[in-house]
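So, subunit A:
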Amino acid sequence: MFDLDPLLLLQTAPILLKGMLITLKITVAAVVLGMFSGTLLAVARVSPILPLRWLSALYVNCFRSIPLVMVLMWFYLIVPQMLARFFNLSPLTDIRLISAITAFTMFEAAYYAEIIRAGLGSIPRGQTQAALALGMTLPQALRLVLLPQAFRAMAPLLLTQGIILFQDTALVYILGLGDFFRTAVTIGKTNGYEPAMILFAGLIYFGICYAASRLVDSLKRALAEQKRAS
Partner candidate 1 sequence: MIYINKISKWYGHFQVLNNCSAGIKKGEVVVVCGPSGSGKSTLIKTVNGLEPVQAGEIIVDNTVVTDRRTDMAGLRARVGMVFQHFELFPHLSVMQNLVLPQRKVLKRSREEAEEKAMGLLQRVGMQEHAGRHPGQLSGGQQQRAAIARALCMDPVAMLFDEPTSALDPEMIKEVLTVMVTLAYEGMTMIVVTHEMGFARQVAHRILFMDEGRIVEDTPKDIFFKTPQTLRAVDFLSKIIH
Partner candidate 2 sequence: MHWGLFFEQAPFGGVQYYQWLLRGFAVTVELSVCAWVVAFLAGSVFGIMRTLPHRAFRAAGGFYVAVFRNIPLIAQFFVWYLVVPELLPGSLGRDLKAMDPEIQFFILAVACLGLFTGGRICEQVRSGIQAQSRGQLSAGLALGLTLPQCYRHVIMPNAYRIIMPPMTSEILNMIKNSAVASTIGVIDLSAQANRLLEYSARPYESFIAITLAYVTLNFTVMFLMRLLERKIRVPGSTGGRHV
């Protein structure tokens, strides 16, 4: 049951690639949007405005205590009903990709926010004071001095989070969305090769993630080297 017909792989390669494209679409969209909203959340978390800090903390802690599976279900089963009623969408519109991207963005934003907040926290207080002493406003200090340093210090963690996100996108399986994993499983099911196809999919994920994490490791070493040199 584990032998896989190479011809089958060849025949289904275009569909698998299409699935991989969806996987990558979700990953890239969620990384970009999630990092952007995560930065806003992190800045809100350190802002002098108390309600802003509270809201940000509430958001982050909420999303960090709910399973991703539940978030996906919320955005697939519950929120669309609300939106459909609101915008008068036809129930036939395929909102799965949009739901998935929204869910991953909102979920990842909470995680990115925590990483960036830790990055901001790792910068010595003197940097803020120096920027303010030069006449910068607090937003200027954040944009020009603090955030660039935070991103640099946290680059390995941000990238690792991206790798985790790439793996997590396979969960869109529960939405019935044809990403790489779902496509592989479906091909396996229809051709009676299910276990083999799952192992094949796992191998592909492994290859990509392992290579990516090795890159992150070398980046980490390079950053450490740089720090020692300065």
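Some points to look at:
Definition applied: a residue touches a chain if its C-beta (ideal position, glycine included) is under 8 Å from a C-beta of that chain, and two chains touch if they have at least 3 such contacts; residues count from 1.
Selection rule: all candidates are chains of the complex that A comes from, given by their letters.
The structure displayed is predicted, hence computed values, not measured ones.
The candidate list 1 or 2 contains one chain touching subunit A in this complex, and it is 2. Chain contact summary for the complex, subunit A toward candidate 2: residues 1-2, 62, 64-70, 73-74, 77-78, 81, 163, 167-171, 173-174, 181, 185, 194-195, 198-199, 201-202, 205-206, 209-210, 213.
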